[in-house]
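The other protein chains are all here in position, but one chain of the complex has been omitted.
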Amino acid sequence: MILEVLAFFVLAITAAVTALAALLVRELVHTIIWVAAFFVSLAGFYFLVSAPFLGALQLGVYAGAVTILLLFGVMVTRKRIFAHEAATGLGPAPVALALLIVVVLATAASTISSSTNQVYGFTISALSTALFNQYGAWLLLLGLVMLPALAGAIYLVREGRE
Amino acid sequence: MSGPLNALFPWAFLVPLAPAIAFVIVGLFGRRMRRLEWGGWVAVGGAFVAMVLGVLIAVGEMLSPGTYTDRSFNWFTLPGNGTGTFPNGFSLVMGTLVDPLSAIMLIVVTVVGFLVMLYSVDYMHRDTGLPRYYAELSLFLASMLGLVLADNLLQFFLFWELVGVCSYFLIGFYYQRPAAASAAKEAFLVTRVGDVLFLGGIYIYFQQFATAGPGLGWAAAGFPFVFHGAPFLTLLHPPNPTLFTLAGLLILGGAAGKSAQFPLDVWLPDAMEGPTTVSALIHAATMVAAGVYLLAVTSVFIGFSATDSFAIVAIGGFTTFWAASMAMVNRDIKRVIAYSTVSQLGYMVLAIGAGFTMVGLYHLFTHAFFKALLFLAAGAVIHAVDTQDLFKMGGLRKTLRITSIGFLIGGLSLAGIPPLAGFFSKDDVLSSVYTAAQTHPMYWPFFVLAFATVFMTAYYIFRVWFLTFSGDRPRDPTLPPAHEAPWTMTVPILILSGLAILAGALVFVPQIGGLFTAGVGFPATPGVPPTYTTTDILLSVVSVGLGAGGILTAYVLWGNGRVFSLAEDSAAQPIRRLLLERYYVKTAVDWFGLRVVYAVSRFLDFVDEYIIDGTVHGFERLFSELSIRLRRLQSGVVLDYAAYVVVGLAVFLVFLYVIVPAIPALGGG
Amino acid sequence: MTGLPLAGFLALSAVLLGIGIFGILTRRNFILLLIAIEVAMNSAILNFVVFGAYWGGVPGYGIEGQSVAVVLIGLAATEVAVGLAIVLALNRLRGSINVAEATVLKL
Amino acid sequence: MLPILSLTLATLFVGTVITFFSGPRARYVAAGVSAAFLVEIAVMFLQFSWPAVAVAPTHFAESESYPWIQVAWLHVNYTVGIDGISLVLILLTGILQAVTVAYSWTERREPGAWFGLVLLTCLGCFGVFVALDVLLFFVFWEVVLIPMFFLIGFWGGPRRRYAALKFFIYTHVASVTMLVALLVTAFYSHSPSLDFASLAGSASALAVPTQIVLFLSLFFGFGVKFPIVPFHTWLPDAHVEAPTGGSVLLAGLLLKLGGYGLIRWGLEILPTGLAHVQWILYAVAFASIVWGAGVSLAQRDLKRLVAFSSINHMGIVLLAIALYSSLGLLAAVLLMFAHGIVSALLFMVSGSVHHTFGSRDLASVGGITPTAPALSTMTMTGALASLGLPALISFPAEFTALLATWDKLGYWVLIPLLTLVVTAAFYIWMMQRLLFGQPKGIPAGAHDLPYAEAFAMGVLVVLTVLYGILPNLLVHFIQLSPVAGLP
Partner (left out) sequence: MTALAWTVFVPELFLLGAALLIFLLDSLGILRDRRVELFGGLATVAIVVALVGVLADLRFAPLASLATVPAGVVNAPWTLLGGSLVAVTSFGLVFQAIFLTSALLVSLASLSHPSDQKGAAIFFGLLLIATLGMTLAAFSADLIFLLLSIEITGISTYLLVGYTRRDPRGLEAAMKMYIIGALSAALSFFGASLLFSVYGTTSLATLGGPILYNTHFPPPLLGATSIALLGYGFLVVGIGFKVTVVPFHAWAVDVYDGAPSDVSAFLAGGSKKVGLFGYFLVFLVPILLSGRAPPGLPPIPVGFHVLIVHFGLPLQVVFGVMAVVTMTVGNVLALQQTEMKRMLAYSSISQAGYMLIGLAVATSPAVAGAVLLIFAHIFMKAGAFIVVGAVAGLGVGSRITDWKGVGLRFPFLGASFAVMLLSLAGIPLTVGFVAKFVLFSAAVQAQGWFVWLAVAGLLNSALSVFYYARVLRVMYMEKGEAVVVPIPAGAVAGGSDPPLLGVGGIGYGRAAAIGVAVAIIFAFGVYPQPVLASFQMAVNHLLQVL
């Protein structure tokens, strides 16, 4: 129990720090590494709350595919990266705004009673049954999201024959 | 109450209609006629028909005095609905009214009108725009006759305005002369002030009579009782004395405007810019007398109020003196006569104010003839020598024999020398004031002024006569050689001379005198005897003496071609200047019009354009400015757009989480 | 399993969202913006997963949250792909992926 | 009975459409439509006076009603009907349409559009006068704006675009206010439909403060059209820049919409509201009267002068309406009719002066009488009628208006009464400067009125005299309306 709480805090701090670091470091390639670490830490949470399937998915899709995609993007646009990124400043206003939102949300969260801390896991088969039956429509929609993304992205990026 | 000519009374509406038809014919076709004078003959014809019919009707009235009304033209009807001020609704009915008063006026207007029209044919033949002239003159005649025969105050007012506008056009007949256009404008505006007051008076009567009693619904009665209040006076119990006094003052204002009484007298001398015929007809004999006529017909009510009576006396008495004083120094032949007209009108008003309505009318009657005579004679002079400046004339007695005699008769009549017409009527005026002053001591000063004016009158009119006719030859050698006028001009002069001699004595014919005494039958204010009193001998002698003295003085100063000039350093010099400058009233009026009224309106215009409209523009600018400022937010940087999203989010979160729970009305708490 | 603070998870997701928002407001590099958006998206996914796990205690509830999470992970990946396609096309045309420089359209 | 109102609307609509597409021949179509319109008006008059005994004075003769929008909460009907007030104003519409078409007979720039827009304006005005439903009323009310916007903006003077925009927006703001007020009246009083009759029936149930606020909103909405001081500044600009035909319709008809609206949708629906704020209306009316006259005196531009004098006259109309008396209402309608005819005449005069002499500046053009005697006569008639000369059309109206004022307000009548002197002053002064004196600013080859213009103005002059002498021709019909029901 203590261990779990401890793990929660460690993971939470890791997640926050890696996320921040990913946004703050100047070298874009380092950013990708921090992002990967962030995704992994989130996967850790999923394992922590007994959702191993999601943890695996997170590792696969995010820490794997998305990270590679981002890295690819960095590589392709690389030559101009360093010069411009250095110019980014940290105004007080964005920080304040973000903090305001965090504070509101966090105080709201703190009003939730923690008397029950029980988490319940689902078996992969239960999850997949639900996913493909009860919530199958979502997956169909996800497919329909991917269709234009695929067609359009290819069209956009392709060096046309025109 | 029925005489041989009474059958004509229902046809009285033809009297104004005849010149009205002439107006339409000349107005529409005048310019197409092969010879422009033909229009003149049409107008003369119209006037002639009017005269014949008018005189016949007047004679009919003489033979059987009484009140005949014919109210068959429904001008305006509002049915009543049982509530409000006019529970039975009201009708504004137009009609004709024949009674002693209007009979007198009919004679004056038709006779003078016809003669002037006839006179015009040759007098005006050199002018351009003749169709316009005859059309306007015919319209004037029609309107004036409509006014005379008016059955109620509204109709009276309607024609009153029409004669005003005709006067406006005729004064401005030579519209290309700025002075004429300006004089016309001045005449219209000054009389307009009076008209507006008059209208106010009408409103008061209208409402007061409507509320006076149940039997007085407008639908049933129209309002002849304003005119012929006798049957209604018993019902009256003057409903509201204050209002009645006010109404009287307002009516007086209207009369003062039309009859050029102080302080609205400034326009009449300037109105001499019009053709002399117009001056003779409109600005001497008829239209200016309409004010007096108005006071006469409403004297029944005005007489109720001592305040009103005093105001009328004061204005009339003062005006006689005021105008005569200016007449004494003027060099313009027509203007002198114009001042004289103002002064004489003052006499009439004075008599009416004193309570002797018919005395005023009597003077109106005689004055119309001798003043028209003076104007026509002056017109003949002007026609002959083409100038109006007295100091340039002289010696015209020889060439303009008939004219000079006519003028002399007119002058003697005006000066009140017996047995000419002016003597009788003026004497009556003076004695009526004298009588009234016995019971109203505050009339005395005005009696004195009026009396003094007799001397001044005789002086100024003979000054004119001597300057014009006596002596050997014109003082200005450049004047064209004069010659006597053609018959169309001399005949009217001769006829009017006859009338100027006889008109006064005519009242001693019982039938004619009956008109004047019948008219006096109105019950008037308690305390002012309503009867016509015979002349006090002493008073007559003194006034004739004053008149003769005036003539003598004029002879001494101006007789036989002499020209009297006041020494440069004379103590009287400032007075002369003051009189020449017309007491600076004209200057003040111009100053008021141009400097005050126009300046105020320019200021209002400025406020309108820059402050009121400026505010409107301010809104436009406000939004434009706002738009330009807000547009800067659309910076093109997508991060800014994201920031707006986040700001919006933050605002919502704060609202929903912090503000909503704090306000019970929003469902929180 | 027991003992995990519910409020803590909620607060953590709030912090992650804040970090994402912060990144979106301050980064000009398109790829960093993509990352910031992903961080924000992940805070939502985290909520779904965690509360799915908590609601699992009620029969018939909970599994919905984790199903949503699965779909959202896919959706987020798709979005990144589309974003990258746009950034590449833009980069080809303008030679820059600094979003603050793309201000042809303004006012 | 013949659905004459719908028939007339249809005639005007079809006529407008055909006119739009008939190019150079548009004027003949427009003339035909005007003639048909006048015939239909004659039929209306006949139907109104023939069974005169059958027409109850306060009710609408000639009513038609068909459902238009019907959902559970919103009942809008196509309801049209006329009473004496509408009838007289419809007559005005017909007359002004005909004379405007005649006056602009030789219009060469886009004649199809010009005549089409003129007809459309009159269609809108006719619609306003017959509509007895909030939505229908508002539709026609706004329909008037569009053609006028284009008439000013396309055919107008040098600053026409500014003036057109200002006119459009200013009056639109007011219309919108009016619409809100009418909707609030309808919905707050749970009126069963948006028909005039149901509104009038249920509005009295509203709380008095509500009625006051609503009436004031309506007053603003209609007042801008009047226009009332200080919301009048669109008017001089619009008039000065508008082409003559536009000015004629603007002054002759559009201003009447305000008066009509206030009577029908303000006075008749919310009398209690009026009763509580009568003094505001009086104040505004007096301000308009004095202001219009005072500012007119300072004008050098003939058209601007006439425009400001309209403010003065419409101020008297407002005063007469505000009196809420039988006599006052009668006077108001009569004066609206009179002002419609006279101001149309005067605007035609300014138009003719402008294109004959190339300028309307009273300081630079003068003494035109020898050159253009007919124009000069028209000017005089117009000016004299406008200043209230008896025997011309305005006098009976102004006389009655002031009489009603005296009856209700006592000595306050002095304000409009004394202003009559100022009115006379600026017209007389205008005549002196324009018509009299030595000719100046007369371009070579200037000639008197062309036939088309002379005809149009001649008709108006005849009407001015005719109705001045026989006002009962109008009064007889006007009193077949709520006029007869008021105290």
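By written order: A, B, C and D. Residues from 1 in each chain.
One rule holds in what follows: contacts are C-beta pairs under 8 Å (C-beta built on N, C-alpha and C of every residue); 3 or more make two chains touch, one makes a residue touch a chain.
Note that the structure is a prediction, hence the values are computed from the model and not measured.
Asks: With touch defined as in the header, list the contact partners of the absent chain among those displayed.
Replies: A, B, C, D
Asks: Which residue from D:L7, D:V173 or D:I280 sits in contact with the chain not drawn here?
Replies: Final answer for the missing-chain contact: D:V173.
Asks: What chain A residues would touch the chain not displayed?
Replies: 104-105, 108-109, 111-113, 115-116, 118, 133-138, 141-142, 144-145, 147-149, 151-153, 155-156, 160, 162
Asks: If the missing chain were put back, which residues of chain B would it touch?
Replies: Within chain B, the residues that touch the unshown chain are 623-624, 626-628, 630-631, 633-634, 636, 638, 640-642, 644-645, 647-649, 652-653, 655-657, 660-661, 665-668.
Asks: Which parts of chain C are in contact with the chain that was left out?
Replies: 10, 13, 17, 20, 24, 30, 33-34, 37, 40-41, 43-45, 47-48, 51-52, 54-55, 57-59, 61-62, 64-65, 68, 71-72, 75, 78-79, 82-83, 85-87, 89-90, 93-94, 99, 102, 104-107
Assume only the chains that are shown with their structure count from here on.
Asks: Rounded to the nearest whole Å, what is the centre-to-centre distance of chain A and chain D, using the mean of the C-alpha atoms as each centre?
Replies: Computed from C-alpha means, the inter-chain centre distance equals 70 Å.
Asks: What whole-number Å value describes the gap between the mean CA coordinates of chain B and chain C?
Replies: So the centroids are 96 Å from each other.
Asks: Averaging only over C-alpha atoms, locate the centres of chain B and chain D and give their separation in whole Å.
Replies: Centre-to-centre distance between chain B and chain D: 35 Å.
Asks: For chain D, give me the residues that contact two or more of the other chains.
Replies: In chain D, no residue touches two or more other chains.
Asks: What are the residues of chain C that contact at least two other chains?
Replies: Counting only residues that touch two or more other chains, chain C contributes 21, 25-26, 28.
Asks: Give every residue of chain B touching chain C within the complex, in rising order.
Replies: Going through chain B, the ones touching chain C are 631-632, 634-639, 642-643, 646.
Asks: Using the touch definition up top, name the residues of chain A that touch chain C in the complex.
Replies: Those in contact with chain C are residues 1-2, 4-5, 8-9, 12, 15-16, 19-20, 22-23, 28, 31, 35, 38-39, 42, 45-46, 48-51, 53-54, 57-58, 61-62, 65-66, 69-70, 72-74, 76-77, 80-81, 84-85, 87-91, 93-95, 97-99, 101-102, 105-106, 108-112, 114, 116-122, 126-127, 130-131, 134-135, 138-139, 141-142, 145-146, 149-150, 152-154, 156-157, 159.
Asks: Which residues of chain C touch chain A in the complex?
Replies: Touching chain A: residues 1-23, 25-32, 34-36, 38-39, 42, 45-46, 49-50, 52-57, 62-64, 66-71, 73-82, 84-89, 91-92, 95-98 of chain C.
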